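One protein chain is absent from this view; the other protein chains keep their places.
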Amino acid sequence: MPNVIVQQLPKSPEATRDLVRRITEAFVDACQTPAEAVHVWIEEFPADRYAAGGKLLSDK
Amino acid sequence: MPNVIVQQLPKSPEATRDLVRRITEAFVDACQTPAEAVHVWIEEFPADRYAAGGKLLSDK
Amino acid sequence: MPNVIVQQLPKSPEATRDLVRRITEAFVDACQTPAEAVHVWIEEFPADRYAAGGKLLSDK
Amino acid sequence: MPNVIVQQLPKSPEATRDLVRRITEAFVDACQTPAEAVHVWIEEFPADRYAAGGKLLSDK
Amino acid sequence: MPNVIVQQLPKSPEATRDLVRRITEAFVDACQTPAEAVHVWIEEFPADRYAAGGKLLSDK
Partner (left out) sequence: MPNVIVQQLPKSPEATRDLVRRITEAFVDACQTPAEAVHVWIEEFPADRYAAGGKLLSDK
């Protein structure tokens, strides 16, 4: 604990690597959480599985 | 906001497209939410990743 | 199944009642799901537990 | 209802099958829930989508 | 890891205590996961935040 679930469009391996490092630091800096206690799960959604405004992103 | 997470078995692209449109309208009609504020994420689970009654659907 | 998780700000009981009815109909109409198979969970977040643009809604 | 979401690394079909059976029994034994009311969704994350300590598991 | 999210109606402290113990054992027995690696989060929903068949449980 804490547990972080990220829902997003696919990202590059480099961006994902950088993102989980920075999210973890956010907990260390804001809450003094030990880094090793922070768990991050990245859920990537393709453009035909995410909609805003009633439209799939793949249809825009 | 709002954010909607749907967990379901795989559906056709047409059904998914229709579903996200109708879910979005549900928020517009019930809560007067602007359509573009409604975010929908579709999580599809194959039959060997979903269980009811203690049995994977793929084993039924 | 399917399972629907809604994350939103607090709504009135009437709006919530209407919303779950309409979301359920969305599955019936788009996917021919039997209404009784649709499960909806409403997670209400107060304004100091939701942020966009890096700011809690309660601070805006 | 109840609804159970499991986030984990990939497991074998046999372990997954055994896991959903045992989780369902946990609800039957602890809460007297009827087995058929227990829904379990297995979300498998590859090693480049899960991080602890700020590092993707695939980078360790 | 693994991470388990339970969505359910309110339960007694005794049932909750028993449930998290048994869910954890399910992972130990099915997947040889060390018990201390299993994280369980209990989300309790009151009857006016859960619907099946298009109706809030509190309206049935």
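All chains are identified by letter, namely A, B, C, D and E, in their written order; residue positions are counted from 1 within each chain.
Please note the rule applied: a residue touches a chain if its C-beta (ideal position, glycine included) is under 8 Å from a C-beta of that chain, and two chains touch if they have at least 3 such contacts.
Predicted, not measured: the structure shown is a model, and the values here were computed from it.
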Report task. Report, in label order, the displayed chains that the undisplayed chain touches. Result -> A, B, C, E
Requested in this report: Over the whole complex, note the residues of chain B touching the chain we left out.
Outcome: 1, 3, 39, 41
Report task. Quickly run down the residues of chain E that touch the omitted chain. Result -> 5, 13, 16-17, 20-21, 24-25, 35-36, 38-44
Query raised in the report: Which positions on chain A touch the chain that was left off?
Result: 1-9, 11, 15, 18-19, 21-23, 25-27, 29-31, 50, 52
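The working rule: only the chains that are shown with their structure count from here on.
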Requested in this report: Touching both chain A and chain C: give me those chains, sorted by label.
Outcome: B, D, E
Query raised in the report: Counting C-beta pairs in contact, does C-D beat A-D or the other way around?
Result: A-D
Query raised in the report: Hey, what angle do you get rotating chain B onto chain C on C-alpha, to the nearest 5 degrees?
Result: 180
Query - Same-site or different-site touching of chain B by its copy chain D, using the half cut - result: different
Query - Centroid-based (C-alpha) most distant chain relative to chain D - result: C
Report summary line: Distance between the CA centroids of chain B and chain E (whole Å) is 21
Query raised in the report: Which residue numbers or ranges of chain B touch two or more of the other chains?
Result: 5, 7, 21, 25, 43, 50, 52
Query - Chain contact topology (line, ring, star, complete or other) - result: other
Query raised in the report: All pairs of touching chains?
Result: A-B, A-D, A-E, B-C, B-D, C-D, C-E, D-E
